[in-house]
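Only one protein chain is missing; all other protein chains are in place.
For chain A:
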Amino acid sequence: MSTRTAARAATRPSETGGLVRGLRGRAAGDALPFLVMAVFAVYMLAPLWWLLIAASKQRSDLNSTNPLWFADFELFGNIADVATHRDGMFLRWTLNSLLYAGVGALGATVFAGMAGYVLAKFRFRGRELLFNVVLGGVLVPATALALPLFLLFSNVGQTNSFWAVFLPSLVSPFGVYLSRVYAASGVPDELLEAARIDGSGELRTFFRVAAPIMAPALVTVYLFQFVHIWNNFFLPLIMLRSESLFPVTLGLYVWNSQATQQAAELRTFVIVGALLSVVPLIIAFLCLQRFWRSGLGTGGVK
């Protein structure tokens, strides 16, 4: 016993010493990653923080007060000014964007889901060929299509119209790809067979049985297509002439160009409008983040 305690006493100092050293090393090892991430978090957030501050100031304070801290808080007054400028043009643009992106992404998701499901679950000649053509479409950059789309729409005299921007956004080759991959691995054939034996028609089987299972993939397709349409700039720029058809990005671009050239009061509108147009997307992405987190969770908890 005495030898044991002696041995223990002999090892204890070095053990605790090791522990302390280990803790200190671990603290240093933890501090560096945190520091790196913190510095870049400032880089990521500073522009948006500046935008929030600038949007909350009255015009006269913009140049004269600390750009990174609040002066007189005028955010809501500024928002009211933007909303009423030129008979509510900004609200019109926001509504347009919500239509282009909200409805367009919905259509694109439904069509992509249907096509992806058939390409995964039905066997027919030419299936792989169809799928490969769609895959090629994934690699075609959207900007490469803008000019030829303009030429096609101008042939039917429809360039400056809602449809010229809306219809092309109903197509999501990436959505078909994702839906097919997900349906192939996630929707069991037995389930579809069972539904058929129960007398369910093929369309009903898709909408009632397969689509709910494919929901995670469909939500992803919807969010990515929503963001893609909301951010789209080249196509509306090349298609649209009437301000009343503009999406919010194109409208703010025009105001921004005018603000630097002639009308300085537009600058506040651009800043406030930029803030307002970013908010819906950040909300949409908070949902996406939660969704991705659950997707990542299945990949194994560490």
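What we mean here is this: a contact is a pair of C-beta atoms (placed from the backbone, for glycine too) under 8 Å apart; a residue touches a chain by one contact, two chains touch by 3 or more; residues count from 1.
By definition in this document, contacts and distances are computed from a predicted model.
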Per UniProt, what's the omitted chain called: "Heme exporter protein B", "Amino acid-binding protein", "Succinate dehydrogenase flavoprotein subunit" or "Sugar ABC transporter permease"? "Sugar ABC transporter permease"
Looking beyond the chains shown, say which of A:70, A:162 or A:253 touches the absent one. A:253
Of the residues listed, A:134, A:195 or A:217, which one is in contact with the missing chain? A:134
Could you please point out the chain A residues that touch the chain left off the display? 26, 29-30, 33-34, 36-37, 40-41, 43-48, 50-51, 54, 62-63, 66-68, 110-112, 114-115, 117-119, 121-124, 130, 133-134, 137, 139-145, 147-152, 167-168, 170-171, 173, 176, 188-190, 192-193, 201-203, 206, 227, 230-231, 233-234, 237-238, 249-250, 252-253, 256-257, 260-261, 270-271, 274, 277-278, 281-282, 284-286, 289, 292, 295-296, 299-300, 302
